[in-house]
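Of the protein chains in this complex, one is absent; all others appear in place.
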Amino acid sequence: MEGNIAAMGQFIGAGLAAIGSGAAAIGVGHVAGNFLAGALRNPSAAGSQTATLFIGLAFAEALGIFSFLVALLLMFAV
Amino acid sequence: MTTTTTTEVAGEAAKAGMPQLDFSTFPNQIFWLLVTLTVIYLVLSRVALPRIGGTIANRKGTITADLSAAEELKQKAVAAEAAYNEALANARSEAAKIIAAAKADIQADLAKAGAKADAEIAAKAAESSKRIDEIKQGAVAAVETVAKDTAAELVGALGGKADAAAISAAVAARLKG
Partner (left out) sequence: MTKRTTDVAGEAHSEGGLVFHPLDQFKVTPLFGDGPVEWYTITNVTLWMALAALVITLVFAVGSRGRALVPSRLQSVGEMAYGFIHNMIEEVAGHDGVKYFPIIMTLFLFILSANFLGLIPMSFTPTSHIAVSAVLGFGVFFFVTLLGLYKHGLHFLGMFWMSDAPLVLRPIIAIIEVISYFVRPVSHSIRLAGNIMAGHAVIKVFAGFAAIAAISPVSVLAITAIYGLEVLVAFIQAYVFTILTCVYLKDALHPGH
């Protein structure tokens, strides 16, 4: 195996960027969990807030997707 | 590495890399996307959405009309029931009235008949008592005569001479006593 420092850097960078996906997973879990906690406390108000839930999920997830994208770019495009 | 090979390698890497970043296909995708969106928009806004909206509005109208018709019918049924109940109550009170009237009639008849019967009975009783009195009078007179006769006979038989006046007085006294 011949060393290629640039390729190694790409792979390490991609791996590091993939951590962001896990962080986004934590965020998404937070959003969903807190929604559930609130919904169980006041079920009658939960139905009207599902749209807000999805918007929150989308924002949290988008950042994870960004890091995933960075990983992909490092792997395949750089 | 010469420059040509570098660019060649880079170009090949891009081609083999993410197809999403292959800019040579962008015009194609954007063109067909716009065409598709236009087609979908036209289909939806010209045909589908007005039709579906119309159907939904139509259904809502029908349901509302049906509901109001049902409400109307229900009102009618309630009114009919009320009328029926009223008629029933009227009939009942009518019947009660008739019964009361009949009762009163019967009572009056009964009273009249009773009074008549009483009067008849009273008349009969009076007549009877009169006859009894007559008979009594007759009997008393007969008894007096018989007593006088008997007394006179007795006096005669005992050898006395019967004074008619004295005998009748004695008999009368005796009868009185």
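In this document, chain identifiers A and B correspond to the written order of the chains, with residue numbering beginning at 1 in each.
Simple rule for what comes next: a residue touches a chain if its C-beta (ideal position, glycine included) is under 8 Å from a C-beta of that chain, and two chains touch if they have at least 3 such contacts.
Predicted model only: the values in this text are computed from it and were never measured.
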### Touch with the omitted chain, as defined above, among B:P19, B:G138 or B:G160
B:P19
### Query
Which positions on subunit B touch the chain that was left off?
9, 12-13, 16-22, 24-37, 39-41, 43-45, 47-49, 51-56, 58-59, 62
### Query
Which residue numbers on subunit A touch the omitted chain?
4, 7, 10, 51, 54-55, 57-59, 61-62, 65-66, 68-69, 72, 75-76
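One rule holds in what follows: only the chains that are shown with their structure count from here on.
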### Task
In the complex, go through subunit B and note every residue touching subunit A.
14, 16-18, 21
### Summary
Contacts from subunit A onto subunit B in the complex sit at residues 72-73, 76-77
